[in-house]
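One protein chain omitted, others in place.
The letters A and B name the chains in turn, as written, and every chain counts its residues from 1.
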Amino acid sequence: MTWLGFAEIAAYMAAVTVIAWPLGLYMARVFTHQPTGIDLALGPVERAFYAVCRIDRTKEQHWTEYAVACLVFNVIGLLVMYALMRLQELLPLNHAGQSAVSPDLSINTAISFATNTNWQNYGGESTMSYLTQMMGMTVHNFTSAATGMAVLVALVRGFARKQANTLGNFYVDVTRSVLYVLLPAAILFTLFLVWQGVPQNLDPYTQATTLEGAQQIIAQGPAASQIAIKQLGTNGGGFFNVNSAHPFENPTIFSNLAECMALILIAAGLVLTFGRMIGEDRSGKAQGRALYIAMSLLLVGGILIAWWAETHAGALAQGTMEGKETRFGILDSVIWAAATTASSNGSVNSMHDSFTPLGGMVPLVNMMLGEVVFGGVGSGLHGMIIDVILAVFIAGLMVGRTPEYLGKKIEAKEIKLAVLCLLVFPLPILILGGLSLVLPVGLAGIAAPGPHGLTEVLYAFTSTSANNGSAFGGLSGNTPYYNLTMSLAMLIGRFLVIVPTLAIAGAVVGKKIVPVSAGTFPTQSGQFIGLLIAIILIIGGLTFFPVLALGPIVEHLMSVNGSLF
Amino acid sequence: MSIHHPQALSLFDGSIFRAAVKDSLTKMDPRILIRNPVMFTTGIAAMLCTVVFVRDFSPVIGQIAGWLWFTVLFANFAEAVAEGRGKAQADSMRRTRTETVAKKIDTIEQTNWKNTPASQLRKGDLVVCETGDTIPGDGDVVFGIATVDESAITGESAPVIRESGGDRSAVTGGTRIVSDRVVVRISVDPGHSFLDRMIALVEGAKRQKTPNEIALTILLVGMTILFLLVVVSLPAFAAYSNTTIPTGFLIALLITLIPTTIGGLLSAIGIAGMDRLVRFNVIAKSGRAVEAAGDIDVLLLDKTGTITIGARQASEFIAFSGVNERELAEAAFLASLADETPEGKSIVALAKANFGLSESLLSGPSQFIEFSAHTRMSGIDLTLDGQNAAIRKGASDSLLNLAGLTQQTAPKDVIQSVEKIARTGGTPLLVAKNSRLLGVIHLKDIVKPGIRERFVTLRSMGIRTVMVTGDNPLTAAAIAAEAGVDDFLAEATPERKLELIRAEQKGGRLVAMCGDGSNDAPALAQADVGVAMNTGTQAAREAANMIDLDSDPTKLIEVVMIGKQLLMSRGALTTFSIANDVAKYFAIIPALFITAYPALSAINVMNLSNPNSAVLSAIIFNALIIIALIPLALKGVTYRPASAQSLLRRNLLIYGLGGLLVPFICIKLIDMLVTALGLA
Partner (left out) sequence: MIKQLIPATMLTLVLTLICGLAYPLLMTQLADKIFPSQAHGSLIVKNGTIVGSSLIGQNFTKPEYFHPRPSATTVPDPNDATKTVAAPYNAASSAASNAALTAKAQVDAIAAASDALRQENPASADLPIPSELVTASGSGLDPHVSPEGAKYQAARIAEARKAKPDDILALIDGKTEGKLFGLFGAPTVNVLSLNLSLDERWPIK
């Protein structure tokens, strides 16, 4: 651990903030339908969208309609994606002659992309045709991110509006997310990536003759356009099998910095969007800032622990570059690992499975906290707001008032729904994870011996439940058993959280706003930031400490003592 | 400013204690236990653990089972003690509720009555009550006036006046007529009387969970399910690690993790909160109102009696031009000698003090003219220096009228003096002799000592105070400034009061007020916390959600604090309970897995002597902490008014950080004891 390294971490956080800030304010304009500066260009396109799709942009939706719209839209997208994979053999743009994807892998992958998880039980360049990558993966990278943003915006409106009924229009929110935020950002980022060396072509795979005279087949494809959105939309599903470790997916240190920023930018910006939408009469800016600081502290904490673990590997030190790229070294690998799991991106630039026990525990714990440290585009902040509701409820009573957040009273109904979100998340991790550790079909997929094997399974179900998508890649997940159980975990982790979240939005939107007074529980103070972090860590810790003890913790303790497995 | 406890009941009164021990056993009935899901889970766990013990006969499991049963018993005990304290109160009330025979009549004029058991009286029935009678039910005096002994419900021995019309018409069943005769219209059906409801409330018999309590229970149930999930899935993870966890240990892990502390004490906290109010002689009709009290943003306080001492005091005699000040003082003195009102007495006292006047001034026959609402003046007709003199004092417009003047025709100095007094918040009282205006008495509103500081404190708590007064805006502003209230409503009428409440509520604020008159009823009903004075009308008492038996409007402030204290106690114990789990993990997790992975002894930070003792110590701590916290649950956490920010800091430090650290120390100590005694 060097001073230069600390400076790098600080520079990274600063760079993210410098871009996220204006981006957040811009997105607030997008979602409150204020002039954005590019309306002249996009306005007609947007109106054409609504005309073609028969969307009445003025019609606001009650939370139930909003939720139904969200589910229907996602189910349709999921079916399209499934069909594309099953039929890719018959469809054009299949230069590498990929055959139809198996049904269970197709289900897994379709659900994976629809839920913004982007778990890869497939190798992109060896399984998917260009058409599938473009019309399946790339499209879902946009729509699942837009879905997350829409749900978040609905929740924020729930808190922002006073005694209202409706939360906005799902289709309008999705359209505006794509047109005004994701697509322009992706276009700029694609060009940057191509400049750095990411291929963007429809060429067949290249046949090269190496200096030693061997044949090397080099995979090609429209990679940059997909990578741009998979980073920005916190999707994380790589164009290539090894994701952003691949030199075509992430060729330079500069591309790495940019991608590592991109995977957190929109999620970070949305925190500031939230503050702006709440408004200054409830000191929205400070409210957003408090969450931003809490998230930043958790993220930096994770980076530091992983960095420490990877640079203090003791007897394992000689192996620490396993799974890491030379150009990124240890620090850029751990920053990415922490950031990609804190946000629910899940792309990787190094193999988490080959981290030291504690270094690998950081990404795992980041996900176990529920992907609320910036988290997925939209989903991270709405998850964080659920945690805030719980924190406010548990500790808020201590100031002698019925707990309230942003002036909205937190009552039985909100708690019921928040608790539901709290329970839904660990369910697949503990139950399906536990099951996989006793069933022969589950045990068959484990690669590593000893506690590390347990961690592989734990990581898989945590990543899928949390809709992250990064993996301890040693686990052979492309089996019908894992494809289907993980599909279940992803669905539960996504939609069983989205629906109660929208229900909370529906419950709070109708409430009055209690004006701020000296008796109001402060949710923008440093004290609250500390409290929130403590509650997040304690709830996550209490849920997962026993299994962590049997996985990375004991692995670490034993390897320190010189034991191997 | 802190909450006083007028009747400090010792925490563990002997008889309450004995009854509570008995009750905690009867509460083991699963049908009762299921109302508390956390304790129900603990009960099932205890049962399972007992079965395991009977099967395996392992002494450690036996001890764990024992402590699990104790955990449930302790929680039951906490609730029983809280209820017992209420019951003691209820019993004394119930003693007054002997079966009375009512003298039922059909019309007010009727003089012969029909003896009817009180239990058969219906709403709307008329009854006659005479000296010595016990009033058979709640109602309103519709005819007559009487003194009533209400000590049965208020504990106050001085009898009070109840009369038809006006704001002192409500009578309560079970109270006794001391003198005179009244006709009462019964206003409730049997079983719904005030006394019935009070008994039910303090006993907690019909206690319903309050909204916040329900929300908290949901959270606790959620956490119970969460930990159930953790514990149920753990054997699979352990199996992969070649470990089997003894069932008893798994059960122990579950129970130490689920929030038994707050789960066990939650209902005791609620009952104790109501009980605190009762001991303050305030009856809350629902727990919801007590919680709402904690949330109050705006307090509407009546000026008279709350902010100022009830009566105005004479502070100055201002003679008009051409009148000797002494002459004015004498006239005022004479006019007030027979005036028993506090104002009248204060005039006499001021005249005596400033001019050395004495009662001897009044010689010869005289006739005291009582104040009437019609004339709005009082005075005396007497012979003074051989002449007949009619001295009058009263409100300015009525005396101007008497003198044959109007606002326009009155001398300038008269109008000026009157306005000057009004501007400073005082009340001008004109004095005239034989229709000649002599001067004006300055009656001053005296702001209660210390009230200003209370408002400062309230402000720091984020509560705005609004003074409500019938005075004109000028007067109101002066007093408002002197008392330091945030706002005032002058020339208040019941309608304007209601409007103000609605406006505040529309802005999202919660409003508390107190009132007594029938015309306060709509406002009392509209307010989030409405406290009716017990001396008030039945309508007001019906509309309010709290009743102050002492009829002391300043108590509203204490009511707010009790509400806050109730919520704080819940929050503090919830935080404490959850923070406790961290230490319990560090005790139990190494114990569970140490055989498979000796390296995990590194997280046995408390260095507990062996796995059995570690688990047992955690369970013992878990049970004993409930007992240890019963006094806190009953008394409530210490509450000092302060801003939310500083309250949070303080409570987080004590209950958050304390909750994190205390169990580490305690479990270690218990472990040392358990090991020393060879229990595990």
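Assume a contact is a pair of C-beta atoms (placed from the backbone, for glycine too) under 8 Å apart; a residue touches a chain by one contact, two chains touch by 3 or more.
The structure displayed is predicted, hence computed values, not measured ones.
Interchain touches from the omitted chain, evaluated on the whole complex, reach A.
For the chain missing from the display, the contacting residue among A:Pro22, A:Pro103, A:Gly319 or A:Gly526 is A:Gly319, taking the whole complex into account. The hidden chain makes contact, of the residues A:Gly148, A:Gly302, A:Gly346 or A:Gly474, with A:Gly474. Note on the undisplayed chain: of the listed residues A:Val18, A:Ile38, A:Ile187 or A:Val441, the one touching it is A:Ile187. Although one chain is not shown, part of chain A still touches it, namely residues 4, 7-8, 11-12, 49, 52-55, 65, 68-69, 72-73, 76-77, 80, 96, 123, 125-126, 134-136, 138-139, 141-143, 171, 174-175, 178, 183, 186-187, 190-191, 194-203, 205-212, 214, 216-220, 222, 224-226, 229, 240-242, 245-248, 251-254, 256-257, 313, 316-332, 348-351, 353-357, 447-450, 452, 472-474, 555, 558-559, 563-565.
As a working rule, only the chains that are shown with their structure count from here on.
The distance from the centre of chain A to the centre of chain B, with each centre set as the mean of the Cα atoms, comes to 50 Å.
Contacts from chain A toward chain B in the complex involve residues 162, 390, 393-402, 407, 410-412, 414-416, 419-420, 422-423, 426-427, 430-431, 433-435, 437-438, 443, 451, 453-454, 458, 512-515, 517-522, 525, 527-528, 531, 534, 538, 541-543, 545-547, 549-550, 553-554, 557-558, 561, 563. Those residues of chain B that touch chain A in the shared complex are 211-212, 214-216, 218-219, 221-223, 225-227, 229-230, 232-241, 253, 257, 291, 294-295, 297, 459-464, 505-510, 563-565, 567-568, 570-572, 574-575, 578-579, 581-582, 585, 589, 592-593, 597, 599-600, 602-603, 639, 643-645, 647-649, 651-652, 655-656.
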